[in-house]
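This report refers to the structure that appears directly beneath it.
Left out: one protein chain. Kept in place: all the others.
For reference, chains read A, B and C in written order, and residue numbers begin at 1 within each chain.
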Amino acid sequence: MFDFSIVTQWFDALLRETLGLGDFLSILIECVLVGVIVLTAYAVIAMILIFMERKVCAYFQCRLGPMRVGYWGLMQVLADVLKMLIKEIFFVDKADKFLYLVAPLLVIIGSVGAFCFLPWNNGATILDFNVGVFLLTAVSSIGVVGIFLAGWGSNNKYSVVSAMRGAVQMISYEMSLCLCLITAVILTGTMQMSGIVEAQTGPFKWLIIQGHIPAFIAFIIFLIAGNAEANRGPFDMAEAESELTAGHHTEYSGMGFGFFYLAEFLNLFIISGIAATVFLGGWAPLNIGIEAFDTWMNYIPGIVWFMVKAFGIVWLLMWVKWTFPRLRIDQILKLEWKYLMPMGLINLVLMTVFVALGLYIK
Amino acid sequence: MVFTKMEENKTYFGELGHGIKTLAVGMKTTWKEYFKDFFTNKSTEQYPENRKTTLHVSARHRGRLAFKRDENGAYKCTACTLCEKACPNGTIKITSHMAEEPETGKKKKVLDDYQYDLGDCMFCQLCTNACNFDAIEFTNDFENAVFDRSKLVLHLDKEQYQGGSLPNLLDGGAEWQVGKFNTKTK
Amino acid sequence: MEVKKPHIKSIPYEEWNDNASLEKIIDELHDGGVNVVTGSLDQLINWGRANSLWSLTFATSCCGIEFMACGCARYDFARFGFEVTRNSPRQADLIMCAGTITHKMAPALKRLYDQMAEPKYVVAVGGCAISGGPFKSSYHVVKGIEEIVPVDVFIPGCPPRPEAIMYGMMQLQRKVKIEKFFGGANHKQNADEAALGVSNEELTFRNKMGDHKRETIVVTDVPEAFVENLKREQEKQA
Partner (left out) sequence: MKLEFLSFDFEKFATEMQNLKDKKGFDYLVTIVGEDFGNEEGLGCVYILENTKTHERCSVKMLARTQVCGDGIASNGTGATDGQMMAFIPSVSNIWKVANLLEREIYDFYGIVFLGHPDMRRLFLRNDFVGHPFRKDWKGDGKYSLEDDVEPDYGLEYYLDKDGNLQSKQNRLFTSDDYVINIGPQHPATHGVLRLQTVLDGETVKHVYPHLGYIHRAIEKMWENMSYPQTLALTDRLNYLGAMQHRHALVGVIEEGMGVELTDRIKYIRTIMDELQRLDSHLLYTSCVAQDLGALTGMLYGMRDREHVLNIMEETTGGRLIQNYYRIGGLQDDIDPNFVKNCKDLVKYLRPTIQEYMDVFGDNVITHNRLENCGPMSLEDCINYAVTGPAGRASGWKNDVRKNHPYDMYGKVAWEQCTLTGCDSMDRYLVHINEMYQSLNIIEQLIDNIPEGDFYVKQKPIIKVPEGQWYYSVEGVAGEFGVYLDSRGDKSPYRMKMRPMGLSLVGAFDPMLRGQKIADLIATCAAIDVVIPDIDR
C-alpha cells in the first residue's frame, strides 16, 4: 500500500534541509499549502456533489437533470457558482448584523474543520490527533451554532422557527452519532483516525465485517443519525422547503446563501466519509485472504478506495432522501429518543460484550 | 380495489418491523424507476432539441389566432365585426371603411386593419364560433414569447402567416401514444 | 470587438421571435463599441448568469400549474439548469409571474421584487400577467404587471403550454447573454419606471409624511457619456 507520508516527509525535508528554512517558515509554508489544498478540495467536492445530487435526483424522478450546459450538463454547477459569486449581497434591515454575518462563516468553518479529519489515503490525514473521533464530533457541531445564529440573526419568523428546529434536532442526534462512533472505538481500541483505518486493513478486517452484528447495527444507526445531522431529507426540518420557505437561510442572498448550500452538501460528504472510514475501512482495500486477489486489490490506490466507499454511501443517502417524505419535528425526536438512542446504548453494551468475549473476527 | 388504513400495529417491535417493511417497499419502487429507461432519456421529451423531429402538439391546441388564407394568400374576412362583438375582453379590433365595388357598384365594407392582441387573448374560441365566413382559426403555434409588449399586437391582415417558426407542427407533428413519451430527439 | 449574437443550442438565430427588439437592446447597450477584455469577461459572466436562472416560486393561478409541469418529468427544465426554484426571493434570480395579479396582491409582488438581489429579471407568463387578459374588465385586477415591475420577457398564452414557457425562458437567456456587467446599467429606467421603482417603505413614508425627500444615492464612477446623456435628458425635461 502506498504511504502518502513519504511525500509529505520528503516535502518537509525539502523545506528544512535543502532550502534551509527555519521551523517557523517551513511550518507556515506547509500550513498555507495544506490550507489551499483543503479549500480547493472542499470546493471541488462540493461542486461534484451538487452535480451528482441533481443528476441522481433527476434519475430517481424519471427526468434527465442538467443536459444543456456543457456536454451532458457537466458545466452546470460551474455556471451556478459563477453566478452566485457575483450576485448582490445585502443586509436585512433590523437584522442582528454581527450574528447575521458570522452565521454562514461558522457553518462553513464547522464543516471545513470536520472535513480535515478525513483520512484520504495511507498517511494523508490532515488532522490526526489521538482523540480524533472525539474532536471530530466536537468540531462538526459548530455548524449547529451557525444554523441557530442564522435563524436568530435574520429577524425573520420562519428563520426563528427553523433555528429552534435545527438546534433541537441536531443536539438530539449528536447522541446517537457519538454512541455509534464509541461502539466502533471499542473494537478498534483507538480514537485516532489513522489508527482506526489501520485496525481495518487485512482480510475481513473492515469493521462492519469484523464486528458483524453490533457493527452493522451501529452503521445503520450512524447513517440515520448522520443524515439528520447533515440536515438532509427525510430530516430536513430546519430547511423544510414547503413549510418554512427556506428555513434558516431565508434572508441570505449571494454567497451567504452559497456557504449554507456548500456546507449542506459537504456535511453529507463528511458523514459519508466518516461512515466509510469507521465502518468500511476508509482507504483500506478489500482483502479476502486469497493472495492473488489481495495483491491486485492493493494496487488500487487508497484514495480511490476511500472515494468509492464515500460516494457509494452518498448515493445511498441520496436514494433515501429522494424516496421518503419529511418527518414532523416531534416524530424526529421520537425516532431519536424512543428508537435510535436506546438501540445505540444496547448496541454499545452488546459490542462491549462481544469484544470482551472475543466474539469478533480476529 | 379499495384502500383503507392498515391495522393498528401498536407493539414496539411490531411497529418497527412494519415501518421498515414499508420503507423498503418505497426504496424498491424508486430503485426500479431509477434504472428504468436508464439509457433512453427516462421520461423526458427534450424540447427544443426535438422541435423539428419528435415533438407532438395537438392540432387543436390554441396557440394564436390566424387568418385562413387560400393558395393566393387572400383572406375571407369581410369586416363584419361579429368576432369583435363576441370577444369577452376586447382582444380584437377591426377598422374598416365602406367602398363601392367597381364591378357591381354595390357598397361593401373593406377591411383596413384587423388588430389582434395576443397578450390579451384568452383563447375561448367565441370569435371562431361567431365567424360566419370561416375566416379565422386558432393554430397550435406556441413559440410566441417576445421582449417587447407591443410585438404581441398583431395585425392579421397585414401578415402572411405560414405557420410561424414551426410549420411542421400545424397538423400535430409526430405520432404519440398513451403511456409513452417521445423521448428521442431524432 | 463585435457583440456576439446570443446562441442557444438547437434553435438557429433566424428562427427566433422578436430578434428586432434584441438587436435594439444590443445597440443601446453597446453604443460606442466593446472593450476586448471587459467584453470577454462579460461573456463569461453572462454565460454563468444565463445558465443559472433560479426562479422564485411565485404562482398565483393556472400558469403556475403549467410552470410546475415544466419542472416535472415530461418537460424537465432541469435540462437548462432552471430546476432550482427558490422559495426565498433573496436567492432567486427571476420572478416567473405566473398568473393574475390582483390589487390586493400587487403590493406583495412589488415587495417580492424589491427583496430580490441584483441581477433580477421578470417574466410575465400568460395573458393575466401581460395585460390582465381574461379579467381585464374586472375592478380588482392589475392590467399587466408592467405597471408594477419592469418585465423582460412576455410569454403569451392562456396558459402557455410548457414548451412555450421554456421558449420564453430561452428568450430570457438570450437577453441575459447580451447584457453588460462592466460599465453600464442594464435596465435603463425611464421616467415612469423611476416613479414606480420606489420601495414600499418609501411610498408609505411619502404618504404619511407628505412629500419628504430622502438623501439620494450618488454613484461616482459613472462613464462620462452617461452623465452627459443624463444632463441632456434633464435639460429636455426642464
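Simple rule for what comes next: a residue touches a chain if its C-beta (ideal position, glycine included) is under 8 Å from a C-beta of that chain, and two chains touch if they have at least 3 such contacts.
Quick caveat, the model's predicted, so the values are computed rather than measured.
K.L.:
So there's a chain missing from this view; which of the remaining chains does it actually touch?
P.N.:
Spelled out, the missing chain touches these shown chains: A, B, C.
K.L.:
Check each of C:Val125, C:Cys158 or C:Leu172 against the chain that is not shown and name the one that touches it.
P.N.:
C:Cys158
K.L.:
For a quick check of understanding: of B:Thr22, B:Thr95 or B:Gln162, which residue touches the chain that isn't displayed?
P.N.:
B:Thr22
K.L.:
Which residue numbers on chain A touch the omitted chain?
P.N.:
Residues touching the hidden chain, for chain A, are 57, 60-63, 157-158, 161, 164-165, 233-234, 236, 240-243, 245, 322-331.
K.L.:
For chain C, which positions touch the chain that isn't shown here?
P.N.:
Residues 57-62, 64-66, 68-69, 72-74, 87, 99-100, 102-108, 110-112, 134-135, 137-142, 148, 158-159, 161, 200, 203-204, 207 of chain C touch the chain that is not shown.
K.L.:
For chain B, which residues reach the chain that was dropped from this view?
P.N.:
1-6, 18-19, 22-23, 25-26, 28-30, 33, 43, 58, 60-62, 86, 88, 122-126, 129, 138, 140, 176-179, 181
As a convention for this text, only the chains that are shown with their structure count from here on.
K.L.:
Does the chain-touch network form a line, ring, star, complete graph or other?
P.N.:
Contact pattern: complete, every chain touching every other.
K.L.:
Taking each chain's centre as the mean of its CA atoms, which one is farthest from the centre of chain B?
P.N.:
That would be chain A.
K.L.:
Whole-Å distance, chain B centre to chain C centre, using C-alpha means?
P.N.:
Comparing mean C-alpha positions, chain C is 25 Å from chain B.
K.L.:
Could you please state the distance in Å, as a whole number, between where the Cα atoms of chain A are centred and where those of chain C are centred?
P.N.:
39
K.L.:
What parts of chain C, by residue number, touch at least two of the other chains?
P.N.:
Counting only residues that touch two or more other chains, chain C contributes 9, 73, 76, 79.
K.L.:
Counting only residues that touch at least 2 other chains, which ones in chain A make the list?
P.N.:
Residues 58, 61-64, 67.
K.L.:
What residues on chain B touch chain C, complex-wise?
P.N.:
Touching chain C from chain B are residues 42-49, 51, 55, 57, 61, 63-64, 88-90, 117-124, 142-149, 151-152, 165, 181.
K.L.:
Sort out for me which residues of chain B touch chain A in the complex.
P.N.:
Residues 16, 23, 26-27, 29-31, 33-34, 36-38, 41-44, 46.
K.L.:
In the complex of these two chains, what residues of chain C are touching chain A?
P.N.:
Per the stated touch rule, the residues are 9, 44-45, 47-52, 72-73, 76, 78-81, 83-84, 86-88, 90-91, 93, 117-119, 181.
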